[in-house]
Each structure stands twice: as structure tokens, then as C-alpha cells.
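With one protein chain held back, the other chains of the complex are shown just where they sit.
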Amino acid sequence: MNDEARQTFINESEEMLQSMEDSLLQMEQEPENAEYINSVFRSMHTIKGAAGIFGFDFIVDFAHPVETVMDEVRDGAHQVDEFLIAWLLKCKDHTEVLIHNVSAGDENNISQELINEGEKLIAEFSGHSLSNTDDNQTKSNTGAHGAVESWVISLDFKKDTFRNGFDPLSFIRYLEKLGDIREVITDLEDVPFAEEMDPESCYLSFKILLNSSASKAEIESVFEFVLDDCDIQIIPPKTQNDVYLNLLETLDYEQEKRLGEILVSIGAITDFELKKALAAQDHSIDQATADPTKAIEPLGEILIEKDSVSKPVLEKALDRQKQSREENKSIRVDANRLGQLINLVGELVISNAAVKLMVEKHGLYDVQEVVAEVENLVEDIRDNALELRMVPIGETFSRFRRVVRDVSRELGKDIDLVITGGEAELDKTVVEKINDPLTHLVRNSLDHGIETPEERELKGKPRQGTLTLNALHDSGHIVIQIADDGAGLDAEKIRTKAEANGLIQPGQQLSKRELFRLIFEPGLSTKQQASNLSGRGVGMDVVKRNIEALRGNVEVDSEPGKGTLVTIQLPLTLAIIDGFMVGASRERYVIPLSMVEECVEMDSKEWELSETSHYVNLRGEVMPYLRLTEFFSIPTEKRLGVKRESLVVVRFGRNKAGFVVDELYGELQTVIKPLGKLFENLTGVTGATVLGSGEVALILDVQGLIALASSGSASKKIATDLAEA
Amino acid sequence: MADLITGFNTSVQNTEVVDSEATSQFLSFYLANKLYAVEILEVEEIIEPSEITEIPLAPDYIRGVINLRGDVVPVFDLTAHMGHGRRDINKRSCIVLVQIQTETSGKQTLGLLVDSVNEIVEIDSNKILPPPKMGSTVNTNFIKSMGRVENSFIILLNVDTLLSTELLEEINSLSQLHKTEKPVEE
Partner (left out) sequence: MNTESSAEMVFNMAEDLTIYSVAELKDSFMEYAEKTQELKVTLEQVTEFDSAGFQLMMFIINFANATEKTCVIKRLSKPVIDVLMLLGMNEDFSFKKNLASQEASL
């Protein structure tokens, strides 16, 4: 077996195990939900299958009995309980160990010990289940039967049925050929009982319970000729719903299908039902176009309304549709190749800028249009290329389920992990680097934040603590939040510690935020008794450093007794961004466009600088500012003759500031080039980009500059205050 | 991947004349009218200084960055680095591109701005002397050795130490200084 195939096996197995773990943890919450059982089964089955192909018998030998147990669970022979979940988690871990042997190249050298361990694990379950199977069996045998096994066919005949030559009774008679009619309920409510009763009109409707192995389409075909004269509903038996669910489970879609097609293909609805539902949807579209307040009804809802399909089947079908969409459209690509592509796109962006420049320089007006078109295309290619590397953060989040589960057990705490916003996407390269800081923050919350159930009870809080991971997009950034409803930060302890460490002067005036921010300083931990999990205050400073290295930002907020909220802001990508170029003296700088709030041109009725207090007043809004030429000490002899400045208002998170610049050049696509180790910690600059002209322009560190602008004005303000005093 | 078959057992022998009286080639250049040199093997290419983008708030021996075929390459002002202050760029100024081995981040290309490039000189190994201990205006860290050519000495520079850890720290501390000067307040 070659290395590539081996790597694929390892990668896929690891993914499978991860998804197995996720499902197991979900199962803990919703033991009744068959979806999770199926998913666990699928994972184990896939691993076993793949291991079989590659000849890793030691994996097959272990996976097989596990799969068997899962199969029995699916059949209801075993109950989904804590024991089962714990056992399956152990099996998952053992499988992981086995796979690690493969990745270490030890597959021909599996120790007997390891195999024994696996056998012991399997035995553990059979031992447990022996004592339990009896009552489980009886449980599964009762209840499941009864009316639920029958089809329910509702026939509501229209007035003209008789006149059109149809005899409803003949259809019912024909139904007998398909199965056993268990009951017919004849509804005579609609038959008038006086003169107005027209004996040639049909007032009849029936509800028929039919036991039959026929498909929905076969049953419907009985009424094929009368479809126009009769409203028919065919509701499958409950067992049949399970059949549909299973079909959906096993169905392999070669290509993406539409919801209706999926449902028809498993027989959950018939063509006719689909046609009718589509017609109803068309109608609702017409209505919606006529009256925009009306929403277009989704097909699924129409089908449910008409009782054509049961809710679980519909939901499952929608789920599968989504899945098959993902499965079919995904293709594994080496991350390096993607990186290369993105680099090339970067070059393309720069070359294109060069072309544009040449065209302008030589006044080739007839070429301009083509160049503009190419530019649009390049922009699209850029966006697409970057999107290739975008992954939802949800996967990273759900990895913490296990951490939360294990850690809370270890600490004797009861903690629920709530994940929201998992669909928010960001560059894979960023995701990889955020994992460590995130782990640290989560562990901190588990360890120091959330109290033990007893403590919580005393404080009048629910015994179960909640840890929330949330993500959302905000102006070109992703915001990640880690929130807990624990004890919160103790501002006084932080102060004492910081004073002891010499971080602040005793009695120094600090706002709550500033005080909390100190936890990101080296050597600060408020928990007296440090556990082996979050260490001893080592790390929060590393967390901050790691996040800042990604051009991100971390903030903490807390309320004593209520909880702690850590907010991380990160750029979506580290490769190419939309930039805004400004000039200061002869130098050009790029500001990430997402951070630019607005630009105000030089004729400055709208804004006013206060040189003494270092604030700019823009239409009544006061904010700190920086004059780039001054700040970067760009020699004055380089300054252009006439001083006509502009103001660029930038924003990062909640903070705003103004940059005073000499020139506004406008937007440009900015390929971020690293400045390398040498300039890692430069002030005010985070990277560089190559312009169309071939020159290098620096990318401003807006976040850092805003902080400096605020502090600059603050300190100067204090200075002026003092001078006045 | 298969190799290209080039013949039958006729491997090409790289005949290297190993001279006991080994000579090395150096590229010599002027910094503030003094002659310096770096080993030719370390030099990648010599280019005319194009637009150099200055890095604000950086020490004076960091001249800025240039675009080298799409990559952003830092340029050191060697004259300033050797303690002679910055010189204006003129027609004779050159950027010598060298590849250096850093302790932390592998190979990196670095531009060295020099006043003018002189020539390629061959120096016998026995004419290469250890660097002077003291009393030089030059930061001795970067001096590998002294080479004697005819009657004058050339200072041979060790490019790898240009990006030494100490230097990186120095640059970092400079920017840190800038930050701590203004304590962050709300």
C-alpha cells in the first residue's frame, strides 16, 4: 500500500472517529434520536470497510463486534444508556489507538496486549448486556404493533364521481387485492338528508385501514383513473416511515437530487402527490409575487400540510439532500496545492494591477474596457480561490464536546456545552492556528470559571453550568466568543496579584476592563489552587500573543457571580484582502477596507482637529486621531508643498479613530506579503503588498494604531490638563 | 518518480581540483570609502536599487523593503549598519542580494545596500586573518575575518550573523519601546 492511500485511510478514519464521537456526545443528550445511532454505526462500518480493503485485520477484528452491537442497538435490542455511550466512547478511543499504529507504520507489529485490550473491551459489553437483555427484549416486543402497521387511505370523492361513471366501491374492492382491509370508516356526514339530496351526486368519503406490503405508488395506482374526482391521502404506517427513514439512510446519490425526487425515489410520495404539491407551490409563488408580504411556501411544508409525507421522513430527506450536496461536491485537495493556487492568484492580482497602470499611462482607452473586465474576473477568481480554503468553525467547536465532557467529569462538575454560529467560515490556515488558544480558553472556563454543582446550588444557580462557544462575522472579521456562567473574574484578586507582580502601581486607577485585561499579562492567575488542567497562569499571555500574531485581538469581560465572556476577533484570511490605499508624504499605505468606516476629503468644514487634545471632531463625533506623517516620523522635507489633508475613519471592534493622510488613492486588491521574522513586531505595520507599479506598500496595523492613537491622545490630554492646572 | 536514464554506467565525475593553496572568491564593495567583501557563494545577485519602501519607526540600518519578483525582501543599509550613517542613494549604489541562514526561520533572502560594488577578488586562504579584537569602528560581530589583498586589508563580512538573534531582539525591543512608551489606556 502506498503512503498516499495510507494517509487517506488515516485521515478518513480520523474524521469518522471524530464524527462518531460527536454523535455519541449528542446521543447523550437525545438518546431517542435514531439519527445519532445510525451515524455511529456508519462511522464504525466505514472504518471497518476501509480497514478491510487495506488489510488491517486487527482493526476489522475489533470493529466487527462493535458494529454488531450497534446493529443490535438499531434494532432496539439494547437500550441507549449511559453505559452504552461510555462503552462506545471507549471503543472509539481504542480504534483510534489502532489507527495510530497504522500511521506509525506498526500495522504488522500489533502487540498482543493491544489485541487483548480490545477483546476485553468487547467482553465488557457482552457481560453487561447479558444481565440486561431480558427486560430489553420484552420492551422492544411490546408496543410496536397495532394500528401503526396499517396504511391509512383517505378518499374524499367529489360530487360528479357517479356521473363520470366511477363507482367508489369498486376501488375499495380492488384494494382488497393489495392487502388486507382492516377497517373502513364510511363518512356520511356530507350526505344531505332532505329534498336537496341529489342521489346522482356523490357525497361519500372513506377512511380505509389497509395492511399491505404494497408501496405507496402501487396503492395510489388503484385510484389512477379517479384521481381527478377524488381527494386522496395515503398515509403510510408507522413502520413504513421507518422503512423510508432507512431507505433515506442507505440511499447513495450519484448526483444531487431535488427534494421531491428524493421522496418519490424512496416511495414516500408518489409522482401525483409531487405534481399536486408543486402546483400548490406555483400557486403560492404567484401569490407571493402579487403580494410580497406573503412568503413562498416551501415544498416540504406543502407536502406535510397535505399529509403526503410525515415530518421525520421529510426532515431526514432534507438532511440527506444537504449531505449529498456536501458529499458530492467535496473533493480532497492537498492544502499545499491550494496554497500555491492562492499565491498564483496573488501574482495575478498584482500583474493585473500592473497592466491597468500601463494602460492608463499610455492612454490606451480602447483597451480599458477589456482590462476592466479582466479585473472583475480576477477579483472573482480571487474570491473563489480564497473561499476554497474557507471552512466552517463548527468543526473546531465540536471538538470541544469531548474536552468539556471529560474535563467536567474529572473535576466533578456538570457542564453543558452550547455551540452557536458554527457555520461561520474562515480561512483554514487561521482555523489551524486558533485551536490552541481556544483550547486554553475553554479549559480556563471549565477549570476556573464554572463552579462545582454544590457551589452553584449555594449561589442559587442551576447545578449545570453552561459554556457557550459562539461565532459570527463582523466587517471582514470573525468574532469568536467563549462565554461561561461561572464565578466570573475577581477584580480585586487580579489587582492584588498584579500589584504583587509589579504590573501596576499600588492604588493605580484602572477601569474594570483594564483590570481584566491584565489577565493576559505574563504570570497572572487568580485561582489559588492551580489544577493540572489550566496550569498556573502560564498561557493567557501566550493566548494573547498567538491571537495577535494572527492580526487578531482578544478582550475579556466579566461580571462577578454571573460569568466571563472572552471575545476574539480575527481576520477571515491571511492571504488577500480588499484594501484602501492612502498616501502620507511620498509613502503609500494600505488600510484593510473592512476597517475603513469613511473617508472625508480635504475641504474640511466637516472635521476639525484639536492639536492640543489630539482629538478630531467629525460632525460632532469626537475620536482620537493619528497623523501618519507625524506618527511615522516621515521627514518633513519630503512633504508635499501644499498641505491638503484627508481624514480616514477606521474602526476595529468598538474602537474608532481617524488617520490624517495626505492623499486618498482608493481601493485596491491587496495581496498580503509577509514581512518575515525580521519585522514581526513592527509598530503600526502588519505586512506589505506589491503594487501594480512594482513598488511595495505597507499594510497598516489598524488595531495597533487605534490603540496608540487613543493612548496618545489620552496621555497628551493628561499632559495638557496638568499644564492647565 | 523515475530518474532520467542518461547512459550506461557512465556517471559523470565532477572533477574538482583540490588545491592545497585554496583560494576563495569574494565580492568586494565600498561602504563609506572602506573596502568590504562577502563570500561570492553567498551572493545571489546584484541589482540596482529600485523603489525602496521605508519601514516607519525602524532603526536606521533597515533601509526598507523592495519587491523582488513578487516577494517582499528587506534591505539592510550596510553603511549605516557599520556605523557610518545613512548615505543617499546614487547612481553607483547597489543592492547585493544574499541568502542567509537564520537560526529560527530557515533561509531568507536579504538585500544589502552598498555604496558601490568594486570587483570580485580572489584571496588565498593563508592570507585570511582573524578579525581584529578591538578598536575598530566596525561592529565586530559581523566580521568574519580580514583579507589581505596586495597592500590593503578587506573586511570580510559574515552575512549569516546579520540576522542574528541579538539583532532581531534589538529590532523587536525598539518597536516594543515604542509601544510601552504609551501605556494602553481605555
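Just a few scattered comments:
Each chain carries a letter (A and B) given by its place in the written order, and its residues are counted from 1.
Note that in this section a residue touches a chain if its C-beta (ideal position, glycine included) is under 8 Å from a C-beta of that chain, and two chains touch if they have at least 3 such contacts.
A quick note: this is a predicted structure, and the numbers were derived from the prediction, not measured.
The chain not shown here makes contact, within the complete complex, with A.
One of A:34, A:178, A:202 or A:430 touches the chain omitted from the figure, and that residue is A:202. Of A:167, A:305, A:559 or A:630, it is A:167 that touches the chain left out of the display. Of the listed residues A:11, A:68 or A:186, the one in contact with the hidden chain in the full complex is A:186. Chain A meets the missing chain through residues 161-163, 167-170, 172-173, 176, 181, 183-184, 186, 188, 191, 193-195, 197-200, 202-204, 206.
Note that in this section only the chains that are shown with their structure count from here on.
On the chain A side of its complex with chain B, the touching residues are 346-347, 350, 511, 513-514, 587, 631-634, 673-685, 688, 690, 693-698, 704, 707-708, 710-712, 714-715. Interface of chain B with chain A (complex): residues 50-51, 53-58, 62, 64-67, 70-72, 74, 102, 104-105, 108, 163, 168, 171-172, 175-176, 178-179, 182-186.
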